[in-house]
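In this view, the complex is presented without one of its protein chains, the others remaining in place.
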Amino acid sequence: MEFKTHISVQNLSVFYGSEEVLKDISIEIPDKKIIMIIGPSGCGKTTLLKSFNRLIDMRDGVRVSGRVMVDGENIFDSKIEVTHIRKKMGLLSQNPCPLPMSIYDNVAYGPRIHGLKDKKRLDRIVEHYLREASLWDEVKDRLGEPASRVSIGQQQRLCLARGLAVEPEIILADEPTSALDPKSSRRIEKSFLGLKDKYTTIIVTHILRQARRLADYVVFLYCGELIEHGPAEEFFENPKEELTKEYTKGVIS
Amino acid sequence: MDKRRVEEGLFKGLMILSTVLILSVLGLMLGTVVLKGLPAMNIAMITQAPKGGYYLGKEGGILNAIIGSLYLAGGASFLSILISVPVVLYLNVFGEKQTRLISFTRFSLDVLWGVPSIVYGAFGFTILITLGLRASLLGGIITVGLLIMPIMSRGMDEVVRMVPRELLEASYALGATKLETALKVVVRQALPGILTAVLIAFGRGIGDAASVIFTTGFSDYVPRSLFRPAATLPLAIFFQLGTPFPEVQDRAYASAFVLTVIILLISIICRVLTHRFTRHVMR
Partner (left out) sequence: MTVGTHGRRTGSSVECATEKCSNMKSRRQLKSIIAGRIMLCVTIGCGLLVFVMIVGLYQRSRPILATKPLGELLFSSSWRPLQGEFGFLPFILGSLWVTILALLIAVPLCLLTSVYLSEYAHRYVRECTKPLIDLLAGIPSVVYGVWGVLVIVPLIKDRIAPFFGTYSAGYSVLAGGIVLAIMVIPVITHVSAEVFRSVPDDVREASLSLGATKWQTTKHVVLRKGMPGVIAAVVLGLSRAFGETMAVLMVAGNVAKSPTSIFDPAYPLPALIANNYGEMLSVPLYDSALLFGCLVLLIVVLSFNAAARVVLLRVQRRIQ
């Protein structure tokens, strides 16, 4: 599979205090594809995701070694402005967390904090991204309502719209459907498939079937180590490592 | 981007300034008490009761107030323990199904916590009058006991709540009654926290003046009976400060110093106890 690299992870190791959570990960993340990170719980999948947008900085006692290159810049370089990195990446968390404001303000939050004040442009941005997240028709008459009043599936789509509104290049999603019912999950998955051509999407999941449905590229982490990675077809048909075979067959979970 | 940086820097600076300001005020207060109080301290202050003419500048000390306060706070704490322990054990062990009563009581205790001490004082005085008693050490003990009861209960409740349910269930499964579980398991597990709650309440009781003004009166003698007025440190400070004689006012500062030292000691003991307690608790 020929691809362009969007993110190049080079010998990334992350330590929480003295515990090594990610062990020397090196991987090339392809551009404009859906990449699924799979593996059992507690294996560092979320840590890897959150190191891409440097959210792990928020924790006390974190140490990082290695480099992560995005568009030619090492995101851990101390000279880089963190908010600039984060703007390139949109994060969708496991539990939908709408900001404590109206639906409109939620989507407009991103553009506003980056300085956009023009009401007309904001209106257009809000409508556009709510459409991209397949939520516009359901909320267009109640944009002023508090975001917490909509259903949980709608909240997750709202968070997706919010994340897209800052025009990132990369979407990061941490088990985005685990809190949702099957119908809402399907809608979110459909959205990801629809956004594939415009964004590089990295999704963490522990649902193997979801990975089979969505992935173009798969990364398998086990206990902080990178076991195997590759294009989805090869990964699922012909896994090379013993551990991968066991995981995909459900022997270990 | 620059505007955001500037705003962030500005507020961060203000925040640090504010924190430093508050801590400096604390330092200033303690410093003033030490600076003014320490020079006026001497052995006589803490070993003698006021002799004749004490308030006019003659000899004596504040032993009456020190002993009085210790008796008062000690008695009040004891009374308060008699009420708080049953209540807290009921809330957490015995009263399992009565959730409405439990929430109501917790809410009541929280609200009582905020009642001003002068109200307790006035209420206590009203009771004394109704019963035909006069201001006395006992009156003060009862009033201050009621005052510190919500503080002690709340403190104990918070610790006892943390005892995991599994521990209680293990005890029941072995055939223990609720009383046995409460006394032998819960109290033992939460003991450091319970002691801390008692100490904090004690500290509050020893420093309060408004509740004892009318219920305990004042006396120049070291207390010997429960039914006579007794001196307390806060009131001793207040009265000494109110005289026109600088030597007596200096003694007020020294008394304030003594009171502050007692409070600081209690705080330190509490910190040490809490630290040892939380070391073993799993989070």
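By written order: A and B. Residues from 1 in each chain.
One rule holds for everything that comes next: a residue touches a chain if its C-beta (ideal position, glycine included) is under 8 Å from a C-beta of that chain, and two chains touch if they have at least 3 such contacts.
The structure presented is a predicted model; accordingly, all values stated were derived computationally and were not measured.
Enquirer: So one chain is hidden, and I want to know which residue out of A:Val14, A:Leu48 or A:Leu91 touches that hidden chain in the complete assembly.
Expert: A:Leu91
Enquirer: Touch as defined at the start, partner being the missing chain; which of B:Thr105, B:Ser136 or B:Thr196 qualifies?
Expert: Considering the complete complex, B:Thr105 is the one touching the chain left out.
Enquirer: Which parts of subunit B face the unshown chain closely enough to count as touching?
Expert: Per the touch rule, subunit B residues meeting the hidden chain are 4-5, 7-8, 11-12, 14-19, 21-23, 25-26, 28-29, 32-33, 36, 83, 86-87, 89-91, 94-95, 101, 104-105, 107-119, 121-123, 125-127, 146, 149, 153, 172, 175, 177-180, 182, 200, 203-204, 206-210, 213-214, 233-234, 237-238, 241, 252-253, 256, 259-260, 263-264, 266-267, 271.
Enquirer: Touching residues of subunit A against the unshown chain: what are they?
Expert: Counting over the whole complex, subunit A touches the hidden chain at residues 53, 55, 58, 60, 83-84, 86-87, 89-91, 93, 95, 97, 99-101, 109-110, 113-114, 159, 162-163, 166, 172.
Everything that follows uses one rule, which is that only the chains that are shown with their structure count from here on.
Enquirer: Measuring from the mean C-alpha position of subunit A to the mean C-alpha position of subunit B, what distance in angstrom results?
Expert: Distance between chain centres: 53 Å.
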